[in-house]
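Everything below concerns the one structure shown next.
Here the complex is missing a single protein chain, while all its other protein chains stay put.
Labels run A and B following the written order; every chain starts at residue 1.
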Amino acid sequence: MLTTIEKIVFVALALVSAGFTVHGFKLIIDSIRKGRPAPELKNVPASLLNAGVKVLFQQTIFKARKALSAIHMGLFFGLITYAFVNLFDVLEGLVPGFDLVYGGAHIPNAPTGLINAFNLIADVMSMFLLVAITVFLIRRFIVKDKALDYRENILLNPKVKAGGQQIDSLIVGAFVIMHVIAHLMSQSYRLTNGAYPFMPIASFLNSIFGTSETGVHVAWWISIGWVMFIIPYLSRSKHTHFFMAPVTLGLAKQNPRGQLDPAIPLKVIEGQKFDPGAKFIHDLSWKRALDAYACVQCNRCQDVCPMNFAEGAPLSPSALEVNKRYLLKEATFGSHPDRLLLPLTETVISAEAVWSCTTCHACVSICPVGNEPMADIVDIRRRMIVDGAELDSGVQNALQSLATNGNWMSKGKRLRGRWAKEMEFPVKNATEEPVEHLWFVGDTASFDERVIPNTKMVARIFQQGGLDFGIMYQNESNAGNDVRRVGEEGLFEQLVEQNMQAFGKAQFKQIVTTDPHSFNTLKNEYPQFGGKFEVKHYTMTLLKLFEEGKLTVKNKLSNYKVTFHDPCYLGRYNGGFTAPRKLLEMLGVEFVEMPRNCENSFCCGAGGGQIWMGKVAPGERPAENRIKEALTTFGESTNEKTQLFIVTCPKDMVMYSDAVKTTGNEGKIEVRDIIQLVAEAVGVEEPVVAEAVAA
Amino acid sequence: MNIVVAIKHIPSIADDLPVKGNNVDFDSVDFVLNEFDEQSIEQAVLVKEAVGGTVTVVGVDVIGELDNVLHLALAKGADKAVKITGDDPAADSHQQAKWLAEAIKGLSPNIVFAGVQASNDLDGQIGPMIAAYLDMPYIGGVSSVEVSDHTATVNKEFAGGFGAKYSVSLPMVVGVQAASKPPRYAPISKVRQVAQMATIEKVAPSGGVSSGLSFKKMAPPVVTGHAEMIGGSSKEVAAKIVELLKSKGLA
Partner (left out) sequence: MSNDVFVITEHMDGKFSDVSFEMVGKAKELTSAWGGQAVAVVVGGGAASNIFASDATIHVDDAALSQFNPEAYGKVIEALVKEKSPRLVMFGWTAMGMDIAAWLSARTGKPCVAYARDLCIENNALIVNSQVYGGKMIAEVAPEGDMVIVACLAGSFAVEAGQGSTAATQIASPVALVGLKTKFVEAIKPAGGDVDITAQAKLVSIGRGIGSKDNVELAEELAQKLGATVSSSRPVVDAGWLPRTRQVGKSGLKVKPKLYLMLGISGAPEHLEGMKSAELIIAVNTDKKAPIFNVAHYGATADLFEVAEAMLELL
């Protein structure tokens, strides 16, 4: 179709374009390779293939925003189709007589049926593409969906702030529209024999504009010529997403969610010494640099982030990723390699934002491309701690107490078992006599006077169920889950060692925990330190006791209407969704599910060391929002049933009891630990011994 | 500048203290660094950072677990650690001060820091005693220290914001109430690193002295009165307090 001169121009253009594209991707790959080693991945081809399937069926985006996800799907299939469309357009240009209209009538032995089918798909997909891209452009530029924005207090690269990504969106959006229209026009101008049923849209255009040889050339050049410009451009915009998303997904973390990457890469590289955590961008693993190129700032992570929700906190996981990409871009494509030597806390995320993360994992779980912004934040914390950054006074107090007392509450070690000594029956010391179940109680349940009644009730129920259990008294130390997530890796290791020593003294078959945070680290992280135990959360142990008939429900609790809050470290991290729900079902309560449940549960705001923070961001707190969600779920109160908010985490007990009060909802909803319901149903009561007033 | 910090490893009062005979049952308590020593270590490191020199931390190893404390001090910026193998949990301040003074003498200190007091200073604090044994001037209750040439300028606190500034020609002993800045946090990775690398100099105790006190009895205080306890939830407690205040015309 093309004239010889046109062909020469095209080939020259294609070569230049390919050059820029290869150059662009080489720079990207170089910038990724500068990162630290990532934890080793097993069976990469299989996981890449698996990711490919996920991408093909667009599985990962449907976790949220269903309607927009459907449009994204349309866009995705449209672009895939257009990869072939463009290929055939090029062939039409270069190969004389190669022409797909009318089923490839001019091609000898052409598979007419196949070509017709392709033409139909391409024609219809063109329409899909136009609609999808228009919806996205309207959403961004006319409706101005707030979900695509960042709050004022969030650190943003100046170029992003100046609308860098908006321009990206506009350029690529405009390209798609022009490209698709030009392609349709080029096809319609070819329809010399009138309407062709497998190209309904092109045929319609043909009925208006007719045929034109010049038109074919002009439209072809607009359509394909544009591609020569846009492909190299993609490597320099957020649309690296097109290529990197499947790769990131395929190379995503394989270790359990609840196991943080080591602070220093395990892989030893000759002549390289790593400091723990990350100060500069290349202190992050190469995988996390790759994350930045896969992120297209859909901001789903921001939607689910409990601290983005709290208006005063300057945290947005997706801002972190876009800032990372701009930083890398300025250094590799731009003329600012020096910026790589600026601390991440100045370039990608503010120190305040770093310290506001609750490590709830919601951002990582929701991310369609398998990014881990939360892991970056923990790495930044790790280095800040090692570098002696000034810490929040509350955090410093907690860490100091953990280092000396093994608990964050400044209590003496020997006071850990005080609650057990007050019990009406002896509680075994697992470090002195063998037990089947070693109960790892945790700090809050051991020391907090508000939670101790529940702790004692757990002991009574275990006793009632004939469970052979014991605690480690002063030998137990904080398990270190939140210590690790606050970034104090050294202290975490120290606590692990202390607990491993204590476990070494004990004889037991499995560990049962009250605290989901302890549960997580014992289950997922202690194995790395040689502590391979069977670890259960008490809801699992209780369920088993019921299932084995060792506990029986005497009183059905039909007078309660309850909802259940999934603790992050039990639910999202470890999939412990069913045990508490089955228990509630057995107890005979009326159960209603909050909209944000299980995998999408909303963090109470206490994790990752937040419970220690002195400074709390102003505005509504996550726990307060959650209590309101529960009340909305209950709907108009009928006054017949007591409405309960059920928790299975000592920290939740503290956080939500507080939130009920601060939101002024006392009397409408009550926070209870599941053990309190179990006790009531099983018929175990607190002994009526007047507690001696403090001596 | 040779900066020395004399520290005390003492029973933790975060726990209940058991009694054995006429004294605390030292086998059943945890020992911790005297809280004022945390301040004095910080103050010593701040002085070093301001004028240079080395910080040597010296303590009596009363129960054989002083290494942890010394490692922490090294991680916070001390340069050298010395432990006196006293190995007697009942060693009183006089005895510890004497041993410390003997050990410190050899370090030719320009300035010696000690915590202003410790909760087990039944026979007085080690700071002024070390000063007496070394024949140096002592000022306690100090909340800031500046050193230039051979003079230290210290602020001593009396009470309620009143105080006095003194200039003292060195060497001297300073009893630290609070460092000029709150003590820093030492990352445990650093503490552990120090624990692996650092050598702690061991010194045999030298010089005997007695406090001249004989113990008749050691017991928790007899409680003479007790508050009327307000029970119930926090909200109920608050309501009762407010009611009480209103009834007394205080709210």
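Convention: a contact is a pair of C-beta atoms (placed from the backbone, for glycine too) under 8 Å apart; a residue touches a chain by one contact, two chains touch by 3 or more.
Everything numeric in this text was worked out from a predicted model, so none of it was measured.
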Checked against the full complex, the residue among A:R450, A:K582, A:K628 or A:K668 that touches the missing chain is A:R450
Even though one chain is not shown, chain B touches it at residues 11, 13, 16-17, 19, 24, 39, 93-94, 97, 116-117, 119-125, 127-129, 131-133, 137-141, 153, 155-169, 172, 175, 177-178, 181-182, 209, 211-231, 233-235, 237-242, 244-245, 248, 250-251
Had the left-out chain been drawn, it would touch chain A at residues 392-394, 397, 410, 448-450, 613-616, 657-658, 661-662, 693-695
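We adopt the following convention: only the chains that are shown with their structure count from here on.
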Averaging C-alpha coordinates per chain, one finds the centres of chain A and chain B separated by a number of Å equal to 47
Per the touch rule above, chain B residues touching chain A in the complex are 12, 14-16, 28, 30, 32, 72, 182, 184-185, 187-192, 223, 226, 229, 234-235
Residue set of chain A touching chain B in the complex reads 276, 385-386, 388, 391, 393, 396, 399-400, 403-405, 410-415, 488-491, 493-494, 661, 666, 693-695
